[in-house]
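Of the protein chains in this complex, all but one are displayed in their positions.
Chain nomenclature is as follows: A and B, assigned in order of appearance, with residue numbering initiated at 1 for each chain independently.
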Amino acid sequence: MTDFVAPASTDDTPIEPTLPGGWELVVGLEVHVELDTATKLFCGCANQFGSEPNTNVCPTCLGLPGSLPVMNETAVALAMRLGRALGCDVNRSVMARKNYFYLDMPKDFQTTQYDQPTNSDGKIELGDGFVVGIERAHIEEDTGKSTHVGGGGRINDAEYSLVDYNRAGVPLVEIVSRPDVRTIEHAKAYVEELRGILLATGVSDARMEEGSMRVDANVSVRPHGSDELRTRCEIKNINSVRSLGRAIDYEARRHIDLWTNAGAPDQETRHWDEEGGRTTSGRSKEDADDYRYFQEPDLVPLEPSSEEIAAIDASMPMLPAARRAALLAASDADADAIGILVERGQDELAMVAIDSGADGDKVVTRLVNDLAVDDWSNVTAESFTALIQMESAGDLSATQAKQVLGDLIEKGGDPAALAAARGFEAMDTGELESLVDQLIADHPDEWSRFSRGDDGDRKKMQGFFTGQIMKATQGQADGKAVAQLLAQKSA
Amino acid sequence: MTALEIAAAVRAGERSAVDVLNEHLARIDDRDGELNAFNVVTADAARAEAEGVDAAVAAGDDPGPLAGVPLALKDNMCTRGIPTTCSSKILEGWQPPYDATVVTRLRAAGAVAVGKTNLDEFAMGSSTENSAFGPTRNPLDISRVPGGSSGGTAASVAANFTPLGIGSDTGGSIRQPAAFCGVVGMKPTYGVVSRYGLIAFASSLDQIGPFANSVADAAAMFDVIAGPDPLDSTSIRDYSPDASAVLDRGVDGLRVGVIRELSGGEGSVDGLSADVLARTNEAVEVLRAAGAIVSEVSVPSATLGLSAYYLVAPAEASSNLARYDGVRYGLRVDAPTTGEMNTASRTAGFGPEVKRRIMLGTYALSAGYYDAFYGKALKVRTMMLRDFAQAYENVDVLVTPTAPTTAFRLGERTADPMTMYVNDVCTIPSNLTGHPGISVPFGVGDDGMPVGVQVLAPALGDELTFQVAAVLEATASGGVS
Partner (left out) sequence: MSERISRGDVEHVARLARLELTDDEIDLFTGQLGDILEHAADIEALDVGDIEPTSHPLPLVNVLRRDEIVASVDRDEVLAQAPANEAGQFRVPPVLGEEP
């Protein structure tokens, strides 16, 4: 899909450090994301992962003769929302048919967009300021899924295959980057950043492991400093960000080896083999590139009004890049730590706590270290801020605060109540004082050694009294407050 | 009895729908062995429906404007649990899990579907000879074709098997067989009748429409099936016509145009036979006598219609027919791999005309030829829309022959596809522009076979076509033929 036009590198262009010297990596990324809708793109079947096979199907998504598609308004709205989040122009668009035979595709054509996509010409700015251009982000339908039975589940050895069309017709947006990426780290960062944008905008749950976000990489290499366009391979079946890095590395080295020793690689689709740590050749491309696109006659054009686009812009939440900048300005914390919080979506917790007067660096550190859990949905900005305030007021020790945060993660609620439930209630000063007076009365010898003895005695006896108080209060008393009281009484 | 007379009698409780049905089933039984109009007759299901209509009448409910009227459905309309084949081996025995919108609407109006009628495979043809289940014969002369692709429905109506029939028209497939069989057939404005459940041939050209023995019956049926459908994105939302209401309005003061390029004179396409042109001219004179203002108009791009059509329709068809791959329904021919199974199933399941059009359409869309063929054809559509818009500045309707000739003999044109394709020259323009058109019988040709005259109107002028056709019908049945 990508027109592989990549300008020559300049002095500022990053160089992939792991590749042999003299070679430059050129990567374009094609990311498919499933839109977070209730129903499919063209019919009212549920857009649901993990249902029993072929239970979310109807004449339309099974491509039965006579069936017709009708566009899902939410899918279109989410696609335009993503487009605006990527800084794209949102255009008048038309659906097109991409014709090829494919078992998982019930109509044997894919309804997608071709020369008139909904979104075009955007960009994503990565954490370090590097900008990756977005060529287009177009709407299309997903395919079903087949499983291959016998022969160890490997496609080419299978005895037969079974097809489930539950996923057929699920709405997708394909985000096609320009071939701007020059390093593996940037490729990975691009995907992470895009994921952050998808989550922030509510466009997709972007789960690579469930396939609701799928990354294909167009990889080629060229001599450093060149602006020539060399043969690219499209790598599919990449299931994690880590795999993306490995796959690009493998493929780039394969190309370099071929260019050095054997000549041009074939332009083809290749599959990442996670276990083998290599890419393997896909099916032969004979005749396959002739997709015979034409406008889908069963659908009509999409023509968003400028009011509609303005409404999308007005409802746009803060996106990760802006959130990073805001937290950096507020906290002066480490950029990587901030990046982690924004990625986890915990930056709002930090911002609220900092706004209430907490120390920025401390807040960021606490969140990075102590909220590194998958599910922190019970922790609200209010409860987290209250906890930080209790800690800085001395109502909770650092250890206690950490324990209360654990309770918050587990069950949520008011941190003061959680602290109380754990018996972490800070002792009232009067109560503590009467306890100290009682101890002095009960232990006159020890008290006289404290108040009139030498430094050694005084130290020992302070330990005795503090220990007794801690024993009596089961550790709830604040050690500093006890020391202060003892000093007052002996003066 | 006409459909409207039957419906009136059934609604009044004067006749039972079951009796009406049995009469018609007896006629089918008697003669369909010879004509082969039906792929399947669903007598039991029809009886159940007729009983339902009678029960409604007995209960004092109104079963609808087509109460108890037997109906033939072209076998490319999906009917739940009833085989729907497109007269193709590739769909033999397929039972859809759903009904087409038109089927639902006709049933709701009280019509009783008696079966599925034969067609050119996937509606590709002009003679109903391209059917996997054998050709249909013209009831007026069984050595002749009934036209196509809705030949089975046309024959059913002409033979009085059913007073009403449903057809589909992609390049003339309602109007031409109506003309050949001497009945009324109408193609509505694209988008007026829902295509949901119509098995697609060429999606941007296909349109469902009525067949009947009279203009009034056709109008009554049109009024039932027309109107918006949320299941069809191309359905026109705010148009609910009432053609039955305009039939008696006449043509006094109406501006009627004759298309120079389809008139047989200078600048016209070739091949329009003299007898057909003579009847068409007589029809125009009838309208003039009834008060119409007649003039000649030019639609230069009409001559390009055939070429544009035979690029656009096969292109869309090549894509629409990809899904018949042996995986989910229909014919499967076993083979070692899925890819080979797809090829084996398609090769065995499609007939020669379907293959020819898939090949042509695939070629017209393929890399390197798109701009020269398909892309150009789309621009011709624009030219035709402009030319017709210009013509309609000066006239309200256009009158042309429906087909260049009367019904030809079986086997006469099967050898050379081009001689078959030219049959559609007068009907194709309104598919490319999406405009409505009706064919009404008007006299006979030199061979004694009926001639159809076509009335065309601009988009959403559907009612007007019926209005003009009603005037022609009154004269034709008054003695011209």
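Just so it is clear, a residue touches a chain if its C-beta (ideal position, glycine included) is under 8 Å from a C-beta of that chain, and two chains touch if they have at least 3 such contacts.
It should be emphasised that the depicted structure is a prediction, and the values quoted were computed from it without experimental measurement.
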item	value
Selected residue (touches chain absent from view) among B:Y310, B:Y392, B:F408 or B:F442	B:Y310
Contact residue for the chain not shown (choose from B:A132, B:I358 or B:A391)	B:I358
Full-complex contact with the absent chain, from A:P297, A:P320 or A:G360	A:P297
Among B:P97, B:G134 or B:G265, the residue in touch with the chain that has been omitted	B:P97
Candidate in contact with the missing chain, chosen from B:I142, B:V294 or B:A344	B:A344
Hidden partner chain, residues of chain A it touches	37-39, 43-46, 52-59, 62, 70-76, 92, 94, 100-104, 143, 146-148, 151, 155-156, 158-165, 236, 269, 271, 282-288, 290, 292, 294-295, 297, 299-303
Absent-chain interface as seen on chain B, which is shown	94-95, 97-98, 190-191, 204, 230, 233-234, 236, 303-304, 306-308, 310-311, 318, 322, 325-332, 334-344, 346-347, 350, 355-356, 358-360, 362-363, 366, 372-373, 375-383, 385, 416-418, 421, 432-435, 459
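Operating definition for what follows: only the chains that are shown with their structure count from here on.
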item	value
Whole-Å gap separating chain A and chain B, where each centre is the average of the chain's CA atoms	56
Chain B to chain A touching residues, read off their complex	76-78, 84, 86, 91, 94, 96-98, 100, 195-200, 202-204, 230-234, 315-316, 318-319, 322-325, 327-329, 338-339, 342, 362, 365-367, 370, 374
Interfacial residue positions of chain A with respect to chain B in the complex	59, 62-71, 97, 99, 101, 103, 106-109, 161, 163, 289-290, 292-294, 297-300
